[in-house]
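One structure is given below, represented as structure tokens, and several questions about it will come after.
All protein chains of the complex are present and in place, except for one that has been dropped.
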Amino acid sequence: MISLLSRASLRYLTRHPAQLVLAILGVAVGVAVVVGIDTAAASARRSFELATRAISGDATHVVRGTPSVPESVYTALALEPHRPPAAPIVQRSLALVEPRSRTLDLLGVDPFAEGPFRSYTSGGAGFDGAALLRGDGAWLSAATATELGIELGDELVFLVGSQRRSLRLAGMVEPSTELARSALSDVVLVDIATAQSLLGTRGELSRIDLVLPTEPTALAESTARLSRLLPESCVIEPASRRSETLAGMTRAFDINLRALGFLALLVGVFLVYNTMTFAVVQRRPLWGTLRSIGATRGELFRRVCAEALAIGLTGTVLGLGLGLLLAQALVKLVTQTINDLYYVVSVRELSLEPAVFAEAAALGIGATLLGALFPALDAMRTAPRAILDRAAGEARLRSRIGVLALAGFLAAALSILLLRASGDNLPLGFAALFLMLFSAALLVPGATSLACRVVAPLAGLAAGSLGRIATRGITSHLARSSVAIAALAIALSATAGMGILVDSFRATVVKWLDTTLVADVYISSPSTFSNRESALLSAQLVERMSADSRVIGTTSFRDIDLELAAGDKVFATAAALHPKSRDAYRFLEGDPAVIWPAFTTRDTLIVSESLARHRSLSPGSTLEVRTREGVRPFEVLGVFRDYWSDQGWAMLARETWLRNWGDERISALGLFLAPGADVDATIASLRAAVPSGEIVKVRSGTELEAASMEIFDRTFSVTRVLRLLAGVVAILGVVGALLAMELEREREMGVLRAIGLSPAGLKRVVLGQTGLLGALAGLFAVPIGIAVALVLILVINARSFGWTLDIQISPRVLLETFALALGSALIAGAYPAWRMARLSPAQTLRGE
Amino acid sequence: MRKLWPLLFLALASCAPSSEPVRASLEVGDLLSAPADPRFTRALEPRELAFPADHGPHPEFQTEWWYFTGTLADDTGREYGYQLTFFRRALAFEAPTLDSAWSARDVFMAHFTLADASKDSFEAHERFERGALGLAGASAAPFGVWLRDWRLDIQSDGRMQLRAAEQDLALDLALEPSSALVLQGERGLSRKGAQPGNASHYYSIPRMRSTGTLTRGGSRLAVRGESWFDREWSTSALEEGQVGWDWFALRLDDGSELMLYRMRRADGSADPFSSGTFTRLGADPRKLDSDDFRITELARWTSPQSGASYPSRWTLEVPSLGLTCTLTPLVESCELLAAVRYWEGAVRVEGSRSGSTVGGRGFVELTGY
Partner (left out) sequence: MTENRPQPVARLRGVTKSYVEVDRTREVLHGIDLELARGEFAVLVGRSGSGKSSLIHVLSGIDLPSSGHVELFGEDMSRASEERRTDVRRRRIGLVFQFFNLLPTLTIEENLLLPLELCGKLDAAGRRRALELLDAVGLSAMRTKFPDRLSGGEQQRAAVARALVHDPELVLADEPTGNLDDHNARAVLGLFSRLLRPSGKTLLMVTHSAEAEAIGDRVFELHDGRIAPRARSQSK
């Protein structure tokens, strides 16, 4: 049986269902955002791990080479009497163009060597095993074939470099485990001969998979024996190394997502705190009465906590469900970005990580309890008479404003110290950010009180007593209004901070693209970052394009991966730069007058800012790079400003590339036209000159810039969604808070109506007050938002991505923030205003 | 008909026993019945064979194999049965035109087994390689067929060398013919079905003196014994209703040899194209038809791995030769869980011929169970 005490307090909530719903919804949305982001990111990560594991199979080690492993290495290995299981692999990300655009991982295997490595099973109607070795046979997982809408015998057209090449679906791979099933969804399996022929890499292998003994001495012996068979350009490394490297690529992206998730969590905590504070504070008279008739402090405290727990639990459960829905939507955006920028991954299903659920439950229940704790303690400590008298509670807060403000300043100072001290430690950076927002929350009551003191006379002048009622209503209910204002301000400052970050980023990139894309026309194969290795232009195409009479100079690029002696790799470009292209490079370190002469003649390279930061490189340091002739030191000449890749990249001269690797193919071409040449007309004629069967993009610098910005914007679509969500959370929170606050004042409004205020006048008073509240929140959100942005840009972003951004605080973001604050507050005020204006004052006064 | 040609590696079959389901789904008959490119030569008529040239590859036919089975004994008298077989199968009449050295027309398969009668143990290994990059191949002069380091070499004087090593097991044998070369079927043309062309060119050397070394777990043993060499090439297929076969190759200690095969039909009956050959030193081979012999199963052995049940002891009667004998496996568990599942093992022969006791050794192959 429920105790009367519980009934008394529960009935209060059931009689105010809107508030109960808002409290639960508040918890739910906060939890949902965290679950959504974390699950989306974790699912992408997990899918990638699964794919990597399925593709590397049971291999423990691999032989890698630069630029590739000669297949003679495999035949030498295969004929060794006591060689370990070995399988040759040709692997490349390829753009599928028909029947549908999609990036697939082409995996060329020797089926006869596959046994110890990967287990696929196969079959089905029309099974034609021999087709695999026939030259154009390709195998897909049945699910992928269904997705692409193709059947056995249908054609698959790939873009290899700039050439269209086709294969035929010869069979379906049915992975023997559920794990492999989703992992193989992006793999197109072909015979190794087909792969080499398709890619034009005769004689080259991507790697050789090995199963070496696990026992250390046997492993060492085996490695030593195999190493003797390898040329200088090849090395044996653990199979996990590559997936670690790839997973490491998205580290910065993950951190960025985490930062967003963290901000959402923060907003969620405030929201939950806000709702719980209200749910408790509102019932002060009830607590007072209960205390008067003999309820003990402990009973009240337990009562409040039990309620908070119930609200927290309900909200959490709801939030987990909502979060998974949200994750479904977010995961598309997240994988899109990963595919654009890092590697191919497709997420078949959400990966439900216990840690995420635990985190969310801790947030939902913990924050709810924490939110209820202070009001509960407060209610417990106060004498019954004082509880009955709300004014006393308010008076106490007013007397504490100074203390709170002092604590706020201290927290702010501590946060700045922490930021300085955190170095490269991102968790500390986040802690500092949290502390900063916390300090802002502590400062809000003082600031609100101060602001109202300024605004009240003005409001009085402008709107008379009604203006004063509206203004003073905020200060006289400071315990509630300041929490609402703080919650709204912090939620909006988070969105403003993200907005400023994105704006600054965008502005920086636009400016940088403007100075970097100096050529008139760019020619490249339509590839994405993940399949750039195969995006090579045919020699015939390059020759035709360069031969146009209007072309007076060229710049060429070749995208490559530099294998480092340590076993990992660095993205690089081998470039033959036109002087104008050269001049576009801005060096953060190093002197161009020294750099350029040494660039082409010696084994040197220049590195982007991110790479320099990630690997602590500066002029004079060296990178040990594996070349065709073995490991060689490459001297770093300078560090240039760059935003192409957050992992950073190195550039070396085409001459250096040819000297050490000797591969003449190029990935992209920039053309400089004669003065006065019509760029559009030239592009049109260049497009017409593209050899048939080839697909290339011929674009002006402007078009390339637009395309780059499109990817940029897509990358930040997650951020935009999160900003929107933070906004929704903020609005929900403020609606709940203001609704409660205004409804509590029904009686006062009834009096106003009784002494002659018209319904319209009443609406103005209510909306005036909530509007003012929103405006204050908006006002506070602006400086807090700028501070958040500064931390995001100067600390978090700089440390995780290694980019210097020009800070760009656009009035648009600030106005948006303010408008959002005001708008959400007005929306929040609309219902109470409408309700109170409609209510007969007799009803509100009837208590007498 | 002797020996299977499993195409099953085309199913990307892995050696791991865990991918058993695939194999179960593909029956031997299905694969051998697959339509062949009409440009391949078919075995329609007997042809004159010339040696050593016909030891070498016949790429105009789709399929061929070199099949060695034998019994060996070490110095302490322990007895072993071994099998080392090389298969070639053309995937297409013409090699695909790909810009890759991996592009291949032929695929090679080899099986290498050892049964140890003293330990009642059996060990089997299987290899596949494409005929490219020197990984596998067959050459005519001098003749060799190999899959990586497993190989058979035939010298111009007819002596042969077999080498295979896998993990802890290695076999190195020198073989020398000690019986005449036998043309099976009709002057070397062995019919497998009613359809013309469903036949193979088939010869055997039933007795080859074998000496060499067997290495197991690091210890080398000198071994000697006798091997049976079968050589067959064709572009043939199993006919409808044929589900498998039982094949027997017996070397009797009175100096005669008997080869018999029984084609089994789906209804359990023996196909009329079952046949055999009886040879005796210094006499012409004698062809046996399906009604010349009777085979009775005496026991069955059930594989714990595959669950398949194989006959494991037989009584063999050839009234026209006055021969009655029982065949008992040296080791029962000679099942190969390879791309095609089959049983192949050495048997002990005990019985009588024309009233006098006769013994011997032989090999039995059972497919389609």
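Each chain carries a letter (A and B) given by its place in the written order, and its residues are counted from 1.
Rule of thumb we're sticking to: a residue touches a chain if its C-beta (ideal position, glycine included) is under 8 Å from a C-beta of that chain, and two chains touch if they have at least 3 such contacts.
Because the structure is a prediction, the values reported are computed rather than measured.
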Practice problem: Identify the visible chains that the left-out chain touches across the whole complex. | Solution: A
Practice problem: Sort through A:476, A:495, A:770 or A:817 and give me the one touching the missing partner chain. | Solution: A:476
Quiz prompt | Touch with the omitted chain, as defined above, among A:361, A:606, A:673 or A:757 | solution = A:757
Quiz item: Which of A:468, A:615 or A:659 touches the chain that is not shown?
Solution: A:468
Quiz prompt | Where the missing chain touches chain A, by residue | solution = 391, 464-466, 468-469, 472-473, 476, 747-748, 751-759, 761, 840-842, 845-848
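The criterion applied here is as follows: only the chains that are shown with their structure count from here on.
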Quiz item: In angstrom, rounded to a whole number, how far apart do the mean CA points of chain A and chain B lie?
Solution: 62
Quiz item: Which of the residues in chain A come into contact with chain B in the complex?
Solution: 71, 74-75, 78-81, 110-112, 114-116, 118-123, 127, 129-130, 132-135, 173, 176, 191-197, 200, 202-203
Practice problem: Enumerate the contact residues on chain B facing chain A in the complex. | Solution: 7-16, 18-19, 21-22, 25-26, 91-92, 96-104, 107, 127-130, 132-135, 148-149, 165
